[in-house]
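With one protein chain withheld, the remaining protein chains of the complex are depicted in position.
Up next is chain A:
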Amino acid sequence: MSLIAFWGAVELGLVFAFVSIGVYLAFRVLDFPDLTVDGSFPLGAAVAAVLIIAGLNPWLASAVAMVAGALAGLVTAMLNVRFRILNLLASILTMIALFSVNLRVMGKPNVALINAETMISPFFGHGLRDFYVRPLFVGVLVVVAVIVVWRFLESDAGLSMRATGANARMARAQGVDTNRQIYLGIALSNALVALGGALFAQTNGFADVTSGVGTIVVGLAAVIIGETLFGARGILAALIGCVVGSILYRIAIQLALSSDVLGLQASDLNFVTAVLVTVALVLPRLRRGGAA
């Protein structure tokens, strides 16, 4: 693996760290299996790309992308809470609908951002090579996101969200409006995922309607790798685990694809992903000796 390929993997891992933090919030904190992310990731990319091309400030465009992601999350939460649709199914419905929404937003299947002014472009050309600048920039944003989400989950408000996922009946007895927590949590989760999409578009120079396929698996893979490595040591460790897991996942994929021995090609990516996630799921079980 070349230096550029390595830092490219780190960069992609950091971009997808927003996805894994979002997935952690939905799957682990709220115990809500949310597949909306497969739609909200390209939604974030599409909204940011279209607005940047229209001349909007890229920071503002990314903020709007987050709002769009949050709205997508609210739709899923509403289908579940208000209309009592099973959480998994509710999120699949939103995800499917978002595919069409994303096409509408972009007006075509993909949009190029090559020469547009992005959040990162002001940082290019100051002596550091571009393939270092991108992961550094995204890394700083990831650190900010980790700190914000960590402080939130350890606040009074965050505690009620964690209680909602862990023991809803107890949470209600403590005066927590559990429905509101689901709205809030799924919106926050998808806002983070959409921000990941917006950064993906800006670091890669395009937004594509199919870029969301398998987002949930990648996010979940990162969460599980993080848990395998860090164990149950509290919120901060779990969040750092999401980030590290996301980066390690990308490096593992890059290694698998660039190794001549295995003879894999780029189109084998999804298969390799599935194998990696399966291994990450099975390994801790084998280690505990609990495998049947």
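Quick notes
The criterion applied here is as follows: a residue touches a chain if its C-beta (ideal position, glycine included) is under 8 Å from a C-beta of that chain, and two chains touch if they have at least 3 such contacts; residues count from 1.
As a convention for this text, contacts and distances are computed from a predicted model.
The unshown chain of the complex is recorded in UniProt as "Putative ABC transport system ATP-binding protein", chosen from "histidine kinase", "Carbon monoxide dehydrogenase", "Sugar ABC transporter" or "Putative ABC transport system ATP-binding protein". From the options A:Val140, A:Ala166 or A:Leu262, the residue with contact to the unseen chain in the full assembly is A:Ala166.
When you scan A:Val176, A:Ala194, A:Ala207 or A:Ala280 for touch with the missing chain, the hit is A:Val176.
Within the full complex, the residue among A:Ala157, A:Leu262 or A:Leu286 touching the omitted chain is A:Ala157. Considering the complete assembly, chain A touches the hidden chain via residues 151-152, 154-160, 162-163, 166-167, 169-178, 232.
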